[in-house]
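Step one of this worksheet: look at the structure below.
What you see is the complex with one protein chain gone and the rest in place.
Per-chain numbering from 1; labels A and B assigned in written order.
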Amino acid sequence: MGVSIKKVFSAFIFDTFYTYSTVKVVQVPNTFVALLYRLLQLIIFAYIALYIVWYKQGYQQFQEPRGTSIIKVKGIAKVTGNSTISNVGTDSSHLWDTAEYQLPPLENNAFFIATRQTVTYNQVEGNCPSALEDKLICNTTSTNDTCPQDQPTPNTFGYFTGKCVDSVQNESVSVCEIHAWCPEELSKSTEYIMNSDDVANFTVYLKTVVTFTLFNITLRNVRDDTNFSCRYDKDNDPRCPIIRIGDILTNLKTNKTALLLEGGLIEIRQDWTCNFDFHQSRCYPTLEFSILQSGDDKNSPGVNYRSGQKYHQNGTDYRILSKIYGLRFVIAISGNGGQFNIVNLFVAIGSGIGFMVIADIVCDAIFTYIHKYRQRYRQGKFSTVEISSSRLHSEENLVR
Amino acid sequence: MGVSIKKVFSAFIFDTFYTYSTVKVVQVPNTFVALLYRLLQLIIFAYIALYIVWYKQGYQQFQEPRGTSIIKVKGIAKVTGNSTISNVGTDSSHLWDTAEYQLPPLENNAFFIATRQTVTYNQVEGNCPSALEDKLICNTTSTNDTCPQDQPTPNTFGYFTGKCVDSVQNESVSVCEIHAWCPEELSKSTEYIMNSDDVANFTVYLKTVVTFTLFNITLRNVRDDTNFSCRYDKDNDPRCPIIRIGDILTNLKTNKTALLLEGGLIEIRQDWTCNFDFHQSRCYPTLEFSILQSGDDKNSPGVNYRSGQKYHQNGTDYRILSKIYGLRFVIAISGNGGQFNIVNLFVAIGSGIGFMVIADIVCDAIFTYIHKYRQRYRQGKFSTVEISSSRLHSEENLVR
Partner (left out) sequence: MGVSIKKVFSAFIFDTFYTYSTVKVVQVPNTFVALLYRLLQLIIFAYIALYIVWYKQGYQQFQEPRGTSIIKVKGIAKVTGNSTISNVGTDSSHLWDTAEYQLPPLENNAFFIATRQTVTYNQVEGNCPSALEDKLICNTTSTNDTCPQDQPTPNTFGYFTGKCVDSVQNESVSVCEIHAWCPEELSKSTEYIMNSDDVANFTVYLKTVVTFTLFNITLRNVRDDTNFSCRYDKDNDPRCPIIRIGDILTNLKTNKTALLLEGGLIEIRQDWTCNFDFHQSRCYPTLEFSILQSGDDKNSPGVNYRSGQKYHQNGTDYRILSKIYGLRFVIAISGNGGQFNIVNLFVAIGSGIGFMVIADIVCDAIFTYIHKYRQRYRQGKFSTVEISSSRLHSEENLVR
């Protein structure tokens, strides 16, 4: 007969709420397989409990910290200045303190130490011969090709006037005239170079505060027990917030001379890896120094930038142009804070239970397909229902 | 009889370690349902294996990168300056090179190109009439209301002196006198506007280093094979690190004229989406430009800031105040690095196995409630244990 929804439903209700249904089980007294079965379960359980949940901390929720640093650079350096191009005049010696070399003086999670400056004094807007280094050699006949009027110069310091004039550096050579801030940096400037030993003795004080918003936890690297006469040392004093620049540089695999001359980008990574299920007060950052941009890099070496200072004198605007090379330090705050999270634990365990079925499959397969008495096992385990053939046949089935 | 813990326990031990228990199975020779059953299993399996694990990379752990950029802006621009307010004197033409328009010269993952400056020269602390634009019109009778003494002015440039004086811009009008840096910006200043075509020809060189701390991987967008005469082009040269400002602007849906005049905030998003299970060297960033603050925005359009330069002359402190409008670019480093992670894979599969039960439920339901011969099926599948009724009855049960 056909299917009556009503009947189906009532049957369903009965099965669901009045009778408890459990699977019929065949027991096979076989110690070997029994133990194998339990062993498999044990392995799976151990894997979940020990590896996933415990070792891999599958029960924790993680967040990366965000933080801010207050940075103080201390130190003084001797500087020698000399007119780079026309080497007239002897070297002059100068002093650079923090206000001189920390440019810009205030940054967010970064600081810059100028180690070299190329300063061009008394620049005025006007026309002047380009520098020899620009290699804009011309002759009065073919100026339009080499010095296309009103076109920017390759170094984009100015525009071609279209004229071809004598070089100031070497009268015998004719170069394109440019309309720019004159004199050009390359043709007349003074070079200031910091004494490398002095730089090494600079110290930087890092005071960092990090927050794990997810857990509403704030940590500091400077605590009440911090001793301010210390110097950071990876092995002996890893918690000291005062770091010698020299110590940072020695750890870097790079050409130090080029680094101080051309500048470079150095990352100070503060790694906060914390387990907040245990005493969070124990969590201190570890420091790692890595060079992101070396001074002798093939592609655009070093780090430098230009900055101008204007002044007005007898009706004309003058500018002092400084090309500043130096060590750029960026503080990168990384790490992971882990804290117990019910969802993660739940998912880890729940999905683990799923794996338990493997044990059944394996043992079952042994008996059904491999074991010596598999026939007998199958007879015991399996019974057939012939739902399509003659009633009698199926009846007989049910009896077996 | 009651429950004896000892007995229960021993029974439990016996069941656990000496006999292997497996479920008794009823086999129904029904190709249709059998195939349906396998089909369902296949679908679930495919879903787990292909979609969750493979396509959605459920086997991977992800981390967003953190990075730093070295930024170099190149280009020169013609600038026209004219006295904004009292239009005396003809326009003057000037030159702005990097040192002039990149203010501040060094930033962290950001740079600023000044496109317009309103400069007020020779400001001195003192009293002066407020500018007409301030609309602080008064008459000598009711000064206290319009010019409340010692109160800050609405634009917070200074304090009211309480006096009502003639405007410098228009003698016929009386305005509140203010104690501030005089002359006020609005009443007497010079405007410098950059030639928009020149800005478009500026180029910015982005050299980025990103780190995936979780996988301890560092990547760069500039590699040994980078050609430095290239220009970035989304389609033809997406890996070129040198970008024309003009190319950035043309892609933005915004009023260019307003943008250059009032300034704006533009985001350069560098997206690093990497699969570290394959050659990480293949991972290059893609660039996206989006305007975060347009120049014609209803609410506080553009981007600008004020900066002052002090100088001392004949015993008085003077100041040059510059209101600097410009394009502010921020480099946002986003993306996702994925790498094989055993926990994630485990959880994905494990939870998948759980779904397998669906196949059983469906097929079982068919036979139990819908199939033509469900009665016979039920007889075969289900047997009843009358644990509360007469022994005989249950005995008979067990025989069936």
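What we mean here is this: a contact is a pair of C-beta atoms (placed from the backbone, for glycine too) under 8 Å apart; a residue touches a chain by one contact, two chains touch by 3 or more.
Since the structure is predicted, the reported quantities are computational estimates derived from the model, not experimental observations.
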item	value
Residue of B:Val173, B:Ile342 or B:Val357 touching the missing chain in the full complex	B:Val357
Touch with the omitted chain, as defined above, among B:Trp181, B:Phe212, B:Phe276 or B:Tyr373	B:Trp181
Footprint left on chain A by the chain that the document does not show	15-30, 66, 68, 70, 72, 74-76, 78, 94-95, 97-100, 102, 104-106, 108, 201, 205, 207, 209, 211, 213, 218, 222, 224, 226, 228, 309, 311, 320, 342-343, 346-354, 356, 367-373, 376-377, 379-384, 400
Touch residues of chain B, complete complex, unshown partner	3, 8, 11-12, 15, 19, 21, 23-31, 33-35, 37-38, 52, 56, 58, 103-104, 107-110, 112, 125, 152-153, 156-159, 179-181, 265, 267, 269, 271, 290, 292-293, 298-300, 303, 305-308, 310-312, 319, 321, 328, 330, 332, 334-335, 347-348, 350-355, 357, 360, 363-364, 367, 380-388, 391, 394, 397-398
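Following the convention adopted for this analysis, only the chains that are shown with their structure count from here on.
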item	value
Rotation, 0 to 180 degrees and nearest 5, that superposes chain A on copy chain B via CA atoms	120
Chain A and chain B: spacing of chain centres that average the CA atoms, whole Å	17
